[in-house]
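Let me give you the structure first, and then I'll get to my questions.
Only one protein chain is missing; all other protein chains are in place.
As written, the chain order gives the labels A and B, with residue 1 at the start of each chain.
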Amino acid sequence: MPVERNETLAVNRSEDVVLVRAKTRDWSISLGFTIVEQTKMVTAASELARNLVVHAGGGTVRLETINSEQRRGLRLTFEDQGPGIADIQQALRDGFSSKGGLGLGLSGSKRLVNEFDISSTPGEGTRICIVRWK
Amino acid sequence: MAVKSKSLAEIMKQHRSEILSGWLEYQKNGATSTNGALKREEIESESREFLGLFSGALEHDGAEPDMRSSAWSEVREYLDQFSQSRAQAGFSPSETATFVFSLKQPLFDKLKVAMGESQTLVDEIWRSTILLDSLGLYVTERYQKAREQTIARQQQEMIELSTPVVTLWEGILALPLIGTLDSERTQVVMESLLQKIVDAEAQIAIIDITGVPTVDTLVAQHLLKTVAAARLMGAECIISGIRPQIAATIVHLGVDLAGVTTKASLADALRVALDRNGLHIASR
Partner (left out) sequence: MDRIPILKLGDCLLVSIQVDMHDRLAISLQDDLTERINKDRARGVLIDISALEIVDSFIGRMLSNIAAMARVLDARTVVVGMRPAVAITLVELGLSLEGVATALNVERGMELILSLTGRKRLLAGELNHNARRKE
């Protein structure tokens, strides 16, 4: 899929999550997302960026504007070298939390985007890719 | 080969005004002006401008003219606009494409005169045919696109027109929904209702679905989500006008309406809303 532009951010502290939100908002606006679409994408980005800090001690987010069959979209890829997720199905269930949170980070952000792709190897890390189309 | 193609360009250049008058004649008798919506002067200026660009493109293009090449960009741009304006003016696709196709005859007439009955003529006619056909198809394609845009815009307008949010009383809004609700429309409607709640500082919004024939799971869920979102904003939603069949569907679908105020009619809902605002209606 053709990528129009991309940028990678390091996410290590909770202040970095704020930066990810700001960047995601800027990119969503430049793609012409409606206020609701922007808010959904930024919220999903916030959840997943926080996961990097809380569960993996840090990681990276890659932002990309992509193009497919006359559609444009925003793709965010979250990568870490953390402990990984042993049971992805369980992690995606509403209310499941390994760190005493609400357990809505993964399952909730999945509902906020058009495409959600997760792959993880225990001991090696996790990679989550989300897309929202205009 | 280059020589032959050059001749098409040359003929266009040398005999442009004659070809134009021939073309206008064919258009007058042909389909482009059948509904009489266009003035003769308009057709003439359009044809003149197109021929100018067409001739210029032929001159700059190589041996085998290809309308997708950069030499034809101005022609394509012109046809984009042309197709769009015809689509908006309500012309049919064939009427629109005939603008290009009707150029064949005057052009071939001229070629015949210039070259006589020869193999060169056949080749040149063949080449022009391919070129004009592809331009004609291009016009149709663009026309279709413009129509689709018009339809999309009208759909959007329909959504907005068919969902008026009205103020029933100070702080009480009503959204009477009419017609089939699809998921997309419900979403748009709900977003505009929530915005109106903020604008009007309304504490209560009544969603009346008396005019809605059926409700599917997705729509029912959108309704519930709207009620939940309004609550988060500090407003209450009442759903009224749920007909027996819809009530049955909702129960059958397993949608949980607990925690949502529902009333049989808009009047009942209004009574509840007034009551919440500390008002009540009494007869004198």
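Assume a contact is a pair of C-beta atoms (placed from the backbone, for glycine too) under 8 Å apart; a residue touches a chain by one contact, two chains touch by 3 or more.
Every value quoted in this text rests on a predicted model; they were computed, and no experiment measured them.
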Touch criterion as defined above, residue of B:89, B:113 or B:198 at the omitted chain: B:198
Contact with the hidden chain (one of B:63, B:113, B:228 or B:248): B:228
Residues of chain A in contact with the chain not shown: 13-15, 17-18, 21-22, 25, 35-36, 38-40, 42-43, 46-47, 50, 94, 101-102, 104-105, 107-109, 111-112
Residues belonging to chain B that touch the chain removed from view: 190-191, 194-195, 197-198, 201-203, 225, 228-235, 274-275, 277-280
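The rule is short, and it goes like this: only the chains that are shown with their structure count from here on.
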Centroid spacing, where centroids are CA-atom means, of chain A and chain B in whole angstrom: 35
